[in-house]
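Pasting a structure below so you can have a look.
Of the protein chains in this complex, all but one are displayed in their positions.
After this line comes subunit A, so read on.
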Amino acid sequence: MSAQKKRNFQIEAFKHRVVVDPKYAEKTWKILEHAIHEIYNHNASGLSFEELYRNAYNMVLHKFGDKLYSGLVTTMTMHLKEISKSIEAAQGASFLEELNRKWADHNKALQMIRDILMYMDRTFIPSTHKTPVHELGLNLWRDNIIHSNKIQTRLLNTLLELVHRERTGEVINRGLMRNIIKMLMDLGSSVYQEDFEKPFLEVSANFYSVESQQFIECCDCGDYLKKAERRLNEEMERVSHYLDTKSEAKITNVVEKETIENHMQRLVHMENSGLVSMLVDDKYEDLGRMYNLFRRVPDGLFTIRDVMTAHIRETGKQLVTDPERLRDPVDFVQRLLDEKDKHDKIISLAFNNDKTFQNALNSSFEYFINLNPRSPEFISLFVDDKLRKGLKGVSEEDVEIVLDKVMMLFRYLQEKDVFEKYYKQHLAKRLLSGKTVSDDAERSLIVKLKTECGYQFTSKLEGMFTDMKTSQDTMQGFSATQSADTGDSPTLAVQVLTTGSWPTQPSSTCNLPAEILGVCEKFRAYYLGTHTGRRLSWQTNMGTADLKATFGKGQKHELNVSTYQMCILMLFNNADSMSYKEIEQATEIPASDLKRCLQSLACVKGKNVLRKEPMSKDIGEDDAFFFNDKFSSKFYKVKIGTVVAQKESEPEKQETRQRVEEDRKPQIEAAIVRIMKSRRVLDHNNIVAEVTKQLQSRFLPNPVVIKKRIESLIEREFLERDKVDRKLYRYLA
């Protein structure tokens, strides 16, 4: 820097002589003080604003700001003390009114005083860091009125008393209340909070604690919740009418805590009226109320969900394990669907379609449906029933609804492969007996299964449909070649089933009557002529036949029977009576089937085209059978059913189970090999976890079975154990 000295320019202030009258300040202040008195005494109309303003201006200008300010404080304080006395003197209800009136006066006065002293407010106060006039007025009001000994407690008690009266049903002057509260708020948020809000919340907590205790002792859960809801609304309304909006969260919090949170468990579990009863009785309104109240408190929804889950699991478990229910599979599944509908409706109407509730419902269903190993079979039987007869006259949309519901149950199944097994069996029966009501419905369900489980799952089912279609075409082709010499020979309808696509049936053949055998041979020749290299075998246990029969008095009937029954009846064209042994020899129908057929031909009233000696319900090996020429029926067409066991018998069940287990083995092994091929080295737990994950869309593999398959793969040298870390397996390629 240069050493050159900086020259400071100075501008001298313009000085004019000020004549200071030593009494000037005192005089001027007297004028102003008088004005303030007049303002407080409601005599302001005679005052000149301009003159007063100038006086105040001059005082500040002549450095008497301090005097002016302290004079203001003293004067205002004096007036407030007087006001305080008059408020204190007010009796009873007039207390708040007096306070309110005086507050209004003070505000008006303050406004005028501020206007007069505006110059002080703008220049003197900021430079001396004093409190501005308006704020000063409020502070003085606070200190001299609100915080005065005789008012502070009285005010608080009066306010709380009024709130209490309102809570107990009295009508109070809300306008006055609002003004007073507004005053407290104007005096600063700390005044509002300390002098009103805090004690208000404490008193409220007390009030609701006592009240909720009374309610819970004498009300049922629904009534209690109604009262709680009303209280909550009342408090919110109160806030909107005369409290600070910021108080809403605080007071509702108090109500929630005292009325809901503290009694949550007791409410939910209340006997005969708690959550479980509401669920049982579909009390949508009460449940909705509970949901909306409980969601306000911590763990509230969790509590509801927990109890609901436990309840659904328990009732579901009872439902699926009740031996009574197992008798009727269709009813069993219908009840499951009803149960699901019921809770779906509750969740949508009362629980706001809450996702977590839906998940809880789903997991509960998954839990209990799989408690019963027969669920897959029963669900398939339910579909069977619907597709056989249940959907007649039902619109397409309703069919879809039913099928969608079935699919929903299907999704809960862990053993989807077992379902597939049964579904295949039932579908086969439907298709072969022509019992299926709607081809569209059948296909629709297959498509649903396919989207759910993939192509593999349904490929065989679809194969069955293809076979049916192909068979139709084949039969058309066949009858076209036969049209010349139809004559009296029986009409044949053949369904050619691809081995492997259809459920394996123990193929028990029987001796067909010569007439039938003839057509059969013609068909065989036709079929093998167009399809070389195939083999046909007759599944006589699966067919049906329509027979024309003439009875004693010449009455004609058409009998709809099974192939076996047809074979038996045809024998009676040449003989009027036959013994059991003779029939057995002639037809070679397996004994158990033969007995069932004979039972349905001879022992069912109205369908007894045969007569049996001796007369009894059961078929004996020494029984004799006669053509019943006295047979009569109201109907021309008589359908003679076979006594079939629809539900599986115990041994059949075990056989199916075994087949399922056998089918699973290669699937598990394939999964293990797939996993090991890509991972090369993996420990036991991870293999089990990955295999389970890969297969869970079809079934839930048992860890023990997985272990067995691993050991088998070790034995066959697909895998080995790691030499060092023996919990690891290595893939041997």
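The criterion applied here is as follows: a contact is a pair of C-beta atoms (placed from the backbone, for glycine too) under 8 Å apart; a residue touches a chain by one contact, two chains touch by 3 or more; residues count from 1.
Basically, contacts and distances are computed from a predicted model.
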Choices "20S proteasome subunit beta 3", "Ras-related protein Rab11C", "Defective in cullin neddylation protein" or "RNA-binding S4 domain-containing protein" - which one is the UniProt name of the chain not shown: "Defective in cullin neddylation protein"
Option from A:D439, A:E558 or A:E711 whose C-beta touches the chain left out: A:E711
Hidden partner chain, touching residue among A:H34, A:R524 or A:R726: A:R726
Footprint left on subunit A by the chain that the document does not show: 683-685, 704, 707-708, 710-711, 714-715, 721, 726-729
